[in-house]
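A single protein chain has been omitted; all remaining protein chains appear in their positions.
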Amino acid sequence: MKTANKKVTAERLVRDALEKAKHFADYNIFTFLNEEGAIKKAREIDAKIAKGEEVGRLAGVPYALKDNFLSREGETTASAHILEGFVSPIEATAVKKIEAEGAIMIGRTNLDAFAHGSSTENSYFGPTLNSHDKNCVAGGSSGGSAVAVALDIVEFATGTDTGGSIRQPAAFNGIYGLKPTYGTISRYGVVAMASSTDCIGFFTKTPEDMDLLMSITSGQDSKDMTTLPDYYNEDSEMSSLADISSLRVGVIKDFDNESVDEEIRGALKKKCELLKSKGCEIVELEMPSLKYALAAYYIIVPAEIASNLSRYDGVRYGFRAEDSEDLDGLYENTRSEGFMPENKRRIMIGNFVLSSGFYDAYFLKAAKARTLIINEYEKAFSKCDFILTPVSPNPAFKLGEKINDPVAMYLEDMMSVSLNLAGVPGLAIPAGKNKTGLPLGLQLVGPRRSDKKIIEFAKELI
Amino acid sequence: MKYTPTIGIECHVQLSTKTKLFSEVDNDARGKEPNSCVSPVDYALPGMLPRLNGEAIKFAIRAGKAMNCEINRSSRFDRKHYFYPDSPKGYQITQFYAPIIGAGYVELPSGTKIRIEHAHLEGDAGKLTHFDSYSLVDLNRVDTPLIEIVSMPDIHSAKEAHDYCKELWRLMCFAGVTHGDLYNGNMRFDVNISLAPEGAEKLGTRAEIKNLNSFRSVERAVEYEITRQTKILDAGEKVVQETRGWSDATGKTTPQRSKEEAKDYRYMPEPDIPPINLTDELIEAEAAKLPLMPVDYRKRFTGSINNDILEILLDYPELMRKMSEIDEKYIKSIANLFTSVLLAEEKSVEYLSSLPDAKDLNELAQMNEQKELSSTATKEVFLRLFDPQMKGRGAKNIAKELGLMQENDLGALEAIVDAVLAKSETKKAQDDFRNGEEKVIGFLVGQVMKESKGKANPSAVQEILRKKLS
Partner (left out) sequence: MKIAREDIVHLASLSNFSLSDQEIESLGKDLEDIIGYISQLNELNTDDIEPTYQVFEMENVWRPDEIIVQEAERESLLALTKEEKDHQIKVPKVL
């Protein structure tokens, strides 16, 4: 990662990034460009550098912030109409930590409203285009962040991953994207989607950059009771990679069929050959419960969404529908106008699976299925050190192709959601391109708290 | 027909922790400006997460122990969903599936035991003030920790309902988990009541009366409901299952509007708060912090304090703690003194905020016993002992400074008596007494008292007078 110094100033880095952002305006990456704020901060850092003061490990590095992170710069909208006009008086813990190291936010990036989607087409601000083919989707929900990094506008971007929202757009754009172990990075100040699966993570161009960002942002936060004490920067068996020739890498048999794009399966086989040549053992895994992960996910997650999105009611902040005669009218008008169709689908599904009479058959059943999925991962990791799988069943698809078929869109997540249900980390890694030039991506999965090891191992897969 | 009322009560107790249940802001908003005790978490900004106050867990353990309840080793929080501006998150964080406090019982002064089904921790709601065309929202009370205590339907009369609520209030105050300020809504009661023909096994249809905030209104509301439901049943009609509100002004309950779909709260396990798993050590440590409770005081003072007086004093935990420091032989007289203050003095609350030292009280009682102070003078010194500026002066010194000590020295008294008898205006009375007019002794004692400026011991004076005039 290029940091600022006396020769290459922070202002130079920031101006270059802003210029590139404008150059790629037609990709619809940013919901807000932080021109004034970013240049002001860059000058402050340059002044410090000139005086020889400490400037941090990310000094002057331009980055892009997914628009569901609260910060005082620009409106935090989560690409949703209902948060229009919301300028946060507080800052997310992750933002605070990154910026304390000198990184400079040059813009907020587009997402599927409230991160509901796998293509960034569900944004109130319209879709973001794929970095390699403007007719294709960016992936989602963190589409804007992925494309900002893939087009080399910024060095890194933040993302959130509830069921694949970092890994899938990373794969669609040929970069690295990490969903850490649940609880590694504080969720404080990040617009909640599904509390029990939401993870904060990053997009980078190299595993080394990912490692740096993880070591800066991981750790316990008194403002998020579900954060783990910093294990990432601790030396332990979980964080150090053993001799590569002693490693066992699992591949999931259940995913090796026509439901997955042939070229993606080919890319997976090629990486396996590479690993074998380095002395790794490839282990075939049977994980039959994973087949049900998507159904369980689309019960648990909508339930938490319905709950977490109850606070958007027009009363205290954001959009409020005008001319409502009474309170009920205010609620209904604000929420009906303020949410996108996919938000409404998920909220209604959530309220369905939680409603009396259906709770046991759906929510409770899914919570039990979740236990089976966790058990299956535990069993798998007794047989191997990592699992290597596709991120999604196909490379980036055409804009509009799946937007009117929610179930087809959900199937995009079939190989990513089980990690979120189990709380295990997964790193999307680039794995070449297909015949038409679209990037192919794979994900490396490890047991909980093996994040550092995964990143180290990814270096072996380049 | 004769009917048996069956009553269950849910009681909300606001805990007196320093900060709220899920944020580090002031939990005591009494007398503070609207929305001045509100954090971004209480305001439910996007991305805000609850931060559980460990003290509230400990308070709940103590509250549970005060009601002889089982404390559940494993408990967790759930979300209860409803839309209303008093609930910024759109849900209340409560404990629906696994509450912290299990079954127990509360023993009433009558000895009747009312079983507790369970009690759980939850956050309170904010407050709305309604005007003609709009409403205003104050979030100060949002997520003040509450425990909701759910009784079994073991209550069968208005009086019992009153006594149960009052006893709960005492238990919570003694346990030190609430300010117990009913005027400010620190405790609120929801009463479920149904009537069934005497001897019937099946319970009748119940009505729920919500949000009662005094023992008296609980009692009156139950009385009203018994009358109302009796009339309905006697007329051969059916009681409607509904929520009703009580008005102190009209003395009536009336049906409350309820949205029909509002009943489906869609409870869901709270994913932002890790589960609670209590160790025996922690539970025992909290239980050990409980001071003596009403039941202990009843055992201890039965016989030495009249029951009616004891029940008055039991409303004041600090006072009871003071009573336990009083010498056994003075307990009755000190209890009577306290009762006279509580019943008669207008500012009894102020008095109670500065209780006298036990040492002074014992000294005072001793002086009274030894006839160094008349009963009037004893009460006067007693009242002075509450004055913070009198602290440490000692009862005897105060009595002396006020010139209230009785003259018990027989020689000195005789001299005063002689002086009075020598006065010409007492001659007639002396003659009358000698002639058998017993009642004039009162006049002569009075004259002596006057001469002694009230310090003479009247019974001693009478004795001397009788001797001299015989």
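Descriptive notes on the structure:
Think of it as A and B in the order they're written, each chain with its own count starting at 1.
Everything below uses one rule, namely that a residue touches a chain if its C-beta (ideal position, glycine included) is under 8 Å from a C-beta of that chain, and two chains touch if they have at least 3 such contacts.
Keep in mind that this is a model prediction, so the values were computed, not measured.
Considering the whole complex, the residue from A:335, A:402 or A:452 that touches the absent chain is A:335.
Touching the missing chain, out of A:10, A:78, A:315 or A:440, is residue A:315. Set against the missing chain, the residues A:38, A:94, A:228 or A:267 yield one that touches it, A:228. Within the whole complex, the absent chain has one touching residue among B:83, B:351 or B:433, and that is B:83. Within the set B:35, B:68 or B:304, the residue that contacts the chain not displayed is B:35.
If you put the missing chain back, the residues of chain A touching it would be 86-87, 89-91, 182-183, 196-197, 222, 225-226, 228, 289, 292, 294-296, 298-299, 306, 313-318, 320, 324-333, 335-336, 339, 341, 344-345, 347-349, 351-353, 355, 361-362, 364-372, 374, 405-407, 410, 421-423, 448. On the side of chain B, touch with the chain left out of the figure occurs at residues 17-19, 23-26, 33-36, 38-40, 43, 45, 51-57, 76, 83, 85, 128-139, 261, 264, 266, 269, 271, 273-278.
The definition used in the following text is that only the chains that are shown with their structure count from here on.
Centre-to-centre separation between chain A and chain B, using Cα means, comes to 55 Å. On chain A, the positions that touch chain B within their shared complex are 68-70, 76, 78, 83, 86, 88-90, 92, 187-192, 194-196, 222-226, 303-304, 306-307, 309-313, 315-317, 327, 331, 351, 354-356, 359, 363, 367. Per the touch definition, chain B reaches chain A in the complex via residues 40, 43-52, 79, 81, 83, 85, 88-91, 135, 137, 264, 266-269, 271-274.
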